[in-house]
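Dropping the structure in here first, questions after.
Only a portion of the chains appears, each positioned as in the full assembly.
Here the chain labels run A and B in written order, and each chain numbers its own residues starting at 1.
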């Protein structure tokens, strides 16, 4: 299954946040801060608006986008305007 | 009865979500996650805005659109802008 975002949307694969503290204690899911980072996997076809490309790591606005689960991985479909920065 | 969406609207037939867990237990309706996926069945006539066509599978924004029941099937009439991605 391939998901192709439309127009000014970008699909981002979420990073699994490290679920252990420095001392190795496992943190349950709700106690973890959302990372707000991910890797672009697909972009829409609005070339004038889209300024990122597949493979780039990005930071995005908290609460932005729609979460999607595909084959056990979590993705976020975001508008380009909700992407704050590229991580180099 | 044929329903023809107007302007920038798209009519999507909702997928029946799988109501059984892997172990075969039936999940009552309220415990199921909304799928947010469906198949386009009709599109409005705003050619400049409409970028999907009948037969395509799409993902859409949660809470978007107006639900309609025709002959026992559930449909959603959405604005094109609420369609996030095409599933290929």
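In this text, a residue touches a chain if its C-beta (ideal position, glycine included) is under 8 Å from a C-beta of that chain, and two chains touch if they have at least 3 such contacts.
Please read these numbers as outputs of a predicted model, since none were measured by experiment.
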Given 2 shown copies, how many make up the whole thing?
-> 7
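Here is the rule we use: only the chains that are shown with their structure count from here on.
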Centre distance in Å when chain A and chain B are each reduced to the mean of their C-alpha atoms = 24
Spell out the residues on chain B that touch chain A in their complex, using ranges where they run on.
-> 36, 51-52, 59, 61-62, 83-88
If you look only at chain A, which of its residues touch chain B in the complex?
-> 1-7, 9, 11, 66, 68, 77
